[in-house]
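Here is the structure we will look at.
One chain of protein is taken out of this complex; the other chains stay put.
All chains are identified by letter, namely A and B, in their written order; residue positions are counted from 1 within each chain.
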Amino acid sequence: MDSSSRPDPVSLSLGELAVRFGCELRGDPDLRVERVAPLAEADARSVSFLANPRYRSQLRSTRAGAVIVGADHAEDVPGAALVAARPYVTFARVAAALHPAPSAEPGIHPTAVVDPLAVVDPTAHVGALAVIGARCRVGPRAFIGPGCMLEADVHVTEDVRLVARVTLCRDVHVGARTIVQPGAVIGGDGFGFARDRAGWVKVPQVGGVRIGADVEIGANTTIDRGAMGDTVIGDDVKLDNQIQVAHNVRIGAHTAMAACVGVSGSVTIGERCQIGGAVGIAGHLEICDDVIVTGLSFVSHSIRTPGAYSSGIPIEDAREWRRIVGRLKRIDRLATRVAALERETGRPDQEEQ
Amino acid sequence: MDSSSRPDPVSLSLGELAVRFGCELRGDPDLRVERVAPLAEADARSVSFLANPRYRSQLRSTRAGAVIVGADHAEDVPGAALVAARPYVTFARVAAALHPAPSAEPGIHPTAVVDPLAVVDPTAHVGALAVIGARCRVGPRAFIGPGCMLEADVHVTEDVRLVARVTLCRDVHVGARTIVQPGAVIGGDGFGFARDRAGWVKVPQVGGVRIGADVEIGANTTIDRGAMGDTVIGDDVKLDNQIQVAHNVRIGAHTAMAACVGVSGSVTIGERCQIGGAVGIAGHLEICDDVIVTGLSFVSHSIRTPGAYSSGIPIEDAREWRRIVGRLKRIDRLATRVAALERETGRPDQEEQ
Partner (left out) sequence: MDSSSRPDPVSLSLGELAVRFGCELRGDPDLRVERVAPLAEADARSVSFLANPRYRSQLRSTRAGAVIVGADHAEDVPGAALVAARPYVTFARVAAALHPAPSAEPGIHPTAVVDPLAVVDPTAHVGALAVIGARCRVGPRAFIGPGCMLEADVHVTEDVRLVARVTLCRDVHVGARTIVQPGAVIGGDGFGFARDRAGWVKVPQVGGVRIGADVEIGANTTIDRGAMGDTVIGDDVKLDNQIQVAHNVRIGAHTAMAACVGVSGSVTIGERCQIGGAVGIAGHLEICDDVIVTGLSFVSHSIRTPGAYSSGIPIEDAREWRRIVGRLKRIDRLATRVAALERETGRPDQEEQ
């Protein structure tokens, strides 16, 4: 396994960080940091950040060597401050500089099984017990982790990282720099059956999957191949773990989905959407650009106006909730009673019949 | 990998299709098609279909060489029409004829690990890096894809297809022609623990799993072994991706479940049911034959009457939804106020106390 080479610790001065990431430094430019840490756990060799005001109380007592903050909180930092317009973005870049991803030797592990008709770039890494099927192409610097399975006719482009045990079925195309976490399955058959008298008849799923560049796909997420035509994931889409994307779904660039979302077949989702955890989206709908759906909501109709949408119900004391549900189940009767009272008092509601 | 042999393109004349699949042909019987395509993307070498009226507007402008339709839409097809009683069923069969599944060479890949006590039919295919445990039986023409893991005492019967990286734990039986998509786990331990003073005590899960014939099991779906006795999936059951089936569940023939459904332990589901996406079913319930449950519903009690059931709530504008939830949480108070008004006006409700 070439993911074995633990990267050497990196040490950077605050001066270097300020120059490289365009921050204003308030503090000693020669102070060196070598790791990132949360405010409450940071020490003098750590750099931390404040982006969520929820953690502001931890700022004053932090022992971090430096804290990345917006201008409005720079005064409150006890040690050095790296002042940035977008503290969380700057933190992400600083963290990547201090914690580089483990690198992998180019080459094919002797236990990997590579079809003679596959073409693997000499700078790519193919890990232990990976399988690369016929006519696959693996691009420059791609990382195919241990136990990954690529069926035939898969195209993995430059700098893609399949962490471990990823399955790409035939006719899957993965764009540059995309990262796929373990257990993900891309290109399984879509769920297509026609109902005949005797039972179900399988509809062959003959499309493929096209994944854009800079995409992230979470652990155990599944993306089905198209029934006809492709399932398409746009550039810079971020999918968390255990998401289900059905056949012929199209997801626009920069859209992010939290874990456990289920997207039914032939749904089209726009760009820059944010879909909360465990949201369910019914089939054949369209969601326009810039839509936010909060967690545990049920999208049962198309959304044509940008904005935030919800249908999740927060928990309640269980006994109280049973009473509420009982009332809800009789709400039709309640409305009828109100209408009767209105007639009684001579002021009938306009909407009611 | 023997899934590497890309099938040769198939070309069939409309006359052949009409005879073979019992359609009425309106058009040139010598016209040849070689693929299926959606109405909007089809060309002269493609056959398409219309089953969902939602796509009727695409019918008139399609460039498909032929379209499979019901008699009521035959007039609207601009090119050739294959008129069928059940257009989607006929389309499924035509698609299978034009796009045959990739075939696999019989035999055991040299990197597969097959226990000496296992019996693999000589016509079966065992792919790269598959593991076949002791006393397993693999039937005629079965396809065990790359990376599949069969523990001991698994029985895979004729024409079963385990696509890739499927795990079958011990004492799992898979009926003829069943297809299992990648990442599925069949026969993991059920979730059984007894609460003792010091903590949980694991209840050994000693049952197995019996999967019927003609079943389809989706990617990353999990089906647990029985605690005692078997978990049973009936013939022609179709399970989409990421479904969870707990121990000792029984699912009747021809029932279909969309993705992300969770079925709790010891639930019995009848035949020909259709369970929508992300439905949750509480433990120890019975659902009779011919039940439809729409997506995101919560089945908390047994269903004894065929029909359609729901409890999902469609999304709303987020701010409006917060207001609705606030009102819902006070619905008990609202009902009390209505009862007070009724007493006031001298017409108390019968149900209310």
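As a working rule, a residue touches a chain if its C-beta (ideal position, glycine included) is under 8 Å from a C-beta of that chain, and two chains touch if they have at least 3 such contacts.
As the structure is a computational prediction, the values presented were derived from the model and not from experiment.
Screening A:A74, A:V119 or A:V338 against the full complex identifies A:V338 as the residue touching the chain left out.
Among the residues A:A74, A:A95, A:V119 or A:L285, only A:A95 touches the chain that is left out of the figure. For the chain left out of this panel, the touching residue among A:D153, A:D171, A:D224 or A:D240 is A:D240.
Contact with the omitted chain, checked across A:L12, A:A256 or A:A308, is made by A:A256. When you scan A:G65, A:G139, A:G218 or A:G270 for touch with the missing chain, the hit is A:G218. Where subunit B meets the omitted chain, the residues involved are 111, 113, 115, 117, 129, 131, 133-135, 147, 149, 151-153, 165, 167, 169-170, 183, 185, 188-189, 191-196, 199-204, 206, 220, 222, 224, 228-229, 242, 244, 246, 260, 262, 264, 278, 280, 282, 284, 292-294, 297-301, 303, 307-311, 313-314, 316, 320, 323-324, 327-328, 330-331, 333-334, 337-338, 340-341, 344-345. Touch with the hidden chain on the side of subunit A covers residues 1, 3-6, 35-38, 41, 51-52, 54, 86, 88-89, 91-93, 95-96, 99, 101-102, 109, 111, 127-129, 145-147, 163-165, 179, 181-183, 214, 216, 218-220, 235-236, 238, 240-242, 253-254, 256, 258-260, 277-278, 295-296, 312-319, 321-322, 325, 328-329, 331-332, 334-335, 338, 341-342, 345, 347, 349, 351.
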